[in-house]
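Moving on, here comes chain A:
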Amino acid sequence: MTTGVDQDPGHPAIELAGVHKDYLSHGETVQAVRRMDLSIAQGEFFSLLGPSGCGKTTTMRMIAGFEEPTGGTVFLDGRDVTRVSPNKRDVNMVFQSYALFPHLTAYQNVAFGLERKKVDKAEIRRRAGEIMEIVSLTGMEKRAPREMSGGQQQRVALARALVNRPRALLLDEPLGALDLKLRQQMQVELKRIQREVGITFVYVTHDQGEALTMSDRIAVMEAGRIDQLGTPREIYERPATRFVAGFIGTSNLLDGTVESVSGDVAVLSYGEGERVLVPVSAATGVGDALEVSVRPEKIDLAQDAPTGAGLSVLSGVVTEVVYHGTSTNYTVKTSAGPDLVIFDQNAYSAEDLAGPGDRVYLSWSPQHSYPIGV
Partner candidate 1 sequence: MTQVLEEEETAVVAAPRRSRLTGGRALHIYTWIVIGWLTLPVLVMILFGFNDTPGRYNQTWEGFTLKWYGQVFALDELTKALVISLLVAVATAVVAGALGTGIGYALGRYRFRGSGTVNLIMFATMSSPELVMGASLLTLFVSLGVGLGAVTITIAHIMFSISFVAVVVRARVLTLDRSVEEAAADLGANAWTTFWRITFPIIMPAVMSGMLLAFALSIDDFVVSNFTAGTTTTFPLWIWGATRVGLPPQVNVMGTLIFLGGVLIAVVTSIRSRPRRPAA
Partner candidate 2 sequence: MQSNLPDPSLIRGLTQRRLGRRDALRVSGLSAFAMALAACGVKGTGSTAPSAPAPDAVAKYWAGKTSNGKVDFANWPLYMDPKHPELKKFTAATGVKVNYQEVIQEMGPWFAKVQPQLAAGQSIGYDLMVITNGIQFKQFVSSGFLAPLDHAKLPNYKANADPSYANTAYDKGNVYSVPWTSGITGIAYDPKKITRPITKLTDLWDPAFKGKVGMFSDTQELANFGLMALGLNPDESTAEDWKKAAEKLKEQKNAGQVRNYYDQSYIDALGKGEVWITQAWSGDVFQKNVSDGTDFKFVIPQEGGTIWTDNFAIPITAQNPLDAIKLMDFFYEVENAATLAEFISYVCPVPAAQEQIKKDAAKLSGDDKAAMEAIASSPLVFPAPSDYAKLHYYVDFKTVAEQQQFQSIFEPIVLA
């Protein structure tokens, strides 16, 4: 790590080094966060994604200063803030419940942080006005929180945090209380605002769709540790663990043994004409057990056997067909193991490709097979 002042852009905005957190609950130690190392870059939109209880909120609260790590160090801009109380940390938070001050107006809520910093009145007015414009709240200054809609309250919470120009903005499931439409609208909005203000966002969510659409990078957490850290594309296309594969979108998981390796493609065979081709590294050899993930939308379903040689092919019987509007989902029982799910875009075919009981063939390109845990 290079020496430098706070402003040094060379530092990551946030760095966790060996941070862990234990709770004592009913006499038993629960490890909420296990030895975590994490580095979040300046200006990054970073998401902590995981089911409830995975430790993502605890991680965020340690960054904010509401929880003190049992061990390890938290750095903000290269400065050790592990024992610094939240009001002295240069990060701000958007709470899940917004936590707006009910007795203050929207404007007073926004001005609260600047007042604490003893910024002079005119400057507060200028900055508050500016930020309220960014979050489209101009004209709402005198409203009390209870007189505003959920989306508006959300924006106040956002403006209240952003107006302080924090090193990083922490958002704890901020869209959870909004309905679907508003949520989607706010996702776009948040991304825009983040680009506009250029502040590091740390976003905690259990909604994988939200994380995928907004984030530069995502850390998928499970049981107190990070399972996978990467860009949305990496996470989605190349899930590192069974958990990630299952948690992010829908995945078809296949177990098999390597029959042969040609070049960087391994072949798993399941019977007459049925095979799965998996791109692998050089280390993989014949006889190795592999677990393979295939996304449902990558699979083609047809009544006839496919002709291309370079494809993975499985056959099976359709057990269920569910119409979803944009796609039709088929569940197919194959000999390869668990039932596979196939999403077929309703782009061309107005009719179902097959009905329950039909025998069908499934095929996909080798690059869509991804070995897990390799």
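Per the selection procedure, all candidates are chains of the complex that A comes from, given by their letters.
One rule holds for everything that comes next: a residue touches a chain if its C-beta (ideal position, glycine included) is under 8 Å from a C-beta of that chain, and two chains touch if they have at least 3 such contacts; residues count from 1.
As the structure is a prediction and not an experimental result, all values here were calculated from the model.
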Review point. For chain A in this complex, which listed candidate touches it: 1 or 2?
Key: 1
Review point. Inside the complex, what are the residues of chain A that reach candidate 1?
Key: 64-66, 85-88, 91-93, 95-97, 99-103, 112-113, 116-117, 143-144, 146-150, 152, 160-161, 164
